[in-house]
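Below is a slice of the complex: some chains, not all, each in place.
We just call them A and B in the order they show up, numbering each chain from 1.
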Amino acid sequence: LLKLRLEVSSLSSAYSTKIKGGNYALGLQLPSQTVARAMSSLGGATPPYTTLAISRPTESITHVELHRPEKRNAMNSAFWSEMVTCFNELSEDAQCRVVVVSGAGKLFTAGIDLMDMMNSVLQPEGDDTARISWGIKKKIKKLQETFSVIEKCPKPVVVAIHGACVGAGVDMITACDIRLCTQDAWFQVKEVDIGLAADVGTLQRLPKVIGSQSLVNELALTARKMYADEAKSSGLVSRVFADKEAMMAGALEIAGEIAGRSPVAVQGTKINLIYARNHSVADGLDYIATWNMSMLQTEDLMKSAQAALEKKSPKTKTYSKL
Amino acid sequence: LLKLRLEVSSLSSAYSTKIKGGNYALGLQLPSQTVARAMSSLGGATPPYTTLAISRPTESITHVELHRPEKRNAMNSAFWSEMVTCFNELSEDAQCRVVVVSGAGKLFTAGIDLMDMMNSVLQPEGDDTARISWGIKKKIKKLQETFSVIEKCPKPVVVAIHGACVGAGVDMITACDIRLCTQDAWFQVKEVDIGLAADVGTLQRLPKVIGSQSLVNELALTARKMYADEAKSSGLVSRVFADKEAMMAGALEIAGEIAGRSPVAVQGTKINLIYARNHSVADGLDYIATWNMSMLQTEDLMKSAQAALEKKSPKTKTYSKL
């Protein structure tokens, strides 16, 4: 495997050259100037992160930007652990009510940074096949956790995809709650091309995210690209936008709709939707009845009802942190 | 909470004013005059019901109409218990082979009647938080049962939606088997706007009813309206009709197709489809093999086969009650 390490040293960049370029507007035109500025990531990644740029377009929306544009946002070992730190913090951060995820630069993400991974995470360790295998499983579990934190975070996560979303990028977006893309976006379940069955989420979540099992199988078995229109008609994304600027505005609009509503209602909804996916209807009904025996005692119910009474949007009310 | 009760006293009507009007033909043009008359609900709700009008367009089709048109068919406490009585009776009524559900007046339903609910079901009772919570769970369970009876009823339920289907209305239609709508229909998972996670079925059933999880999440988290076209393309409804008249004719046609076939085949199909949704494929296959070890011994198999032999529709045969 030493040999492998050397040979793949320039793989990552080579491998990404196939990704089709695009001319995106440099200045991101957001709902308001302030917001736009808040989301700009001209200064690069946000320390201590090296692969993520974090900003707050509004008080209650956090924008997490994959930020290694010169490497096409390829996921290196730093990324794998920074995602966990980042989303665990967002889970605890009562100020944050919605998360928007997007990618800096020309495309969303080229997927895993093969070169980096080969030199670190995927190094075989152990005295025999069993011990090497044991180590591999531990590493896979860790990578899986990188995306599962998105699902465990009770705040809804809106992901906005432009350009390309390849390999582990697909694993990642299936763990998000709402998927948007630009007209020029494409998606590729790339793992079969690298000689492995995708093991950080795509095979587990994509069939529960898309309505057509035939399409899921075709994508996963042939690694063919799927473009925006098919992504929309198949249900992978719920909206397609003309370009990145429009999409980011759209993502912020959706995020704003969510952020302005009762966090008790919003986060309870996310948690119960994920619960329902993994259980029978009877179990799901019992769970939410147990859940709501306390949650219905929120003052938000009163506030929201008042807004309705006054023919106003629920967003006109202020809801306590959760 | 006393304060809340007072303040919301005019909420229900206020809240419904946002629902877009519509000009529906007054006279419902049904396949035949007789049928049309059978389905008319000019006389109001069918005693002892106060919120439902029950009719029999044909001997084997029962039409259940939500019938509080002056209140936009908002669901009050009477409705919650009448539905249970009604569907339990239909389950036992061997004459009835299919149920068609629709709404009287300008729209399908404005959802829960908040004012009524606040004054009755949602009143907090109990000496401490735990006891209040206990009571809330019991009430939620009761509301859930209102729609679960639709699923437990072995006769297929076709629901025809026009105008608007809001909040608990969505919970209700996801428990039906076949969904149809008019071109002017819209759907809204409203609960998040009232400050709660939907707890009578939407979060549990919608993800198993629609192919796009991204869309489900968007609808449930933002409470945005979904119109007929998206309802069709997303798979929420299987057909869209120009207007209510056409839809009711279509609903009756589908119902007639089902009612004319062997009830052993039809009801066994419904029961096994619901079973399959909640279990693995292996469990589902074992269950239907156990089911059919008796059901294949029906004389309906012979009758149906004869119809096929004679190049006739299975509907030309008469099948015993079940």
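One rule holds in what follows: a contact is a pair of C-beta atoms (placed from the backbone, for glycine too) under 8 Å apart; a residue touches a chain by one contact, two chains touch by 3 or more.
Predicted model only: the values in this text are computed from it and were never measured.
For this homomeric complex the structure file specifies 6 copies in total, of which 2 are displayed in place.
Convention: only the chains that are shown with their structure count from here on.
Centre to centre, using the average C-alpha position, chain A and chain B are separated by 35 Å.
Across the complex, chain A is touched by residues 1, 4, 7-8, 10-11, 14-15, 17-18, 114, 122, 124, 129, 132-134, 136-137, 140-141, 144, 148, 151, 191-199, 201, 203-205, 207-208, 210-218, 220-224, 233-235, 277-279 of chain B.
Those residues of chain A that touch chain B in the shared complex are 156, 177-179, 208-212, 233-238, 254, 257-258, 261-262, 264-266, 268-273, 276-277, 280-282, 284-285, 288-298, 300-306, 308-309, 311, 314.
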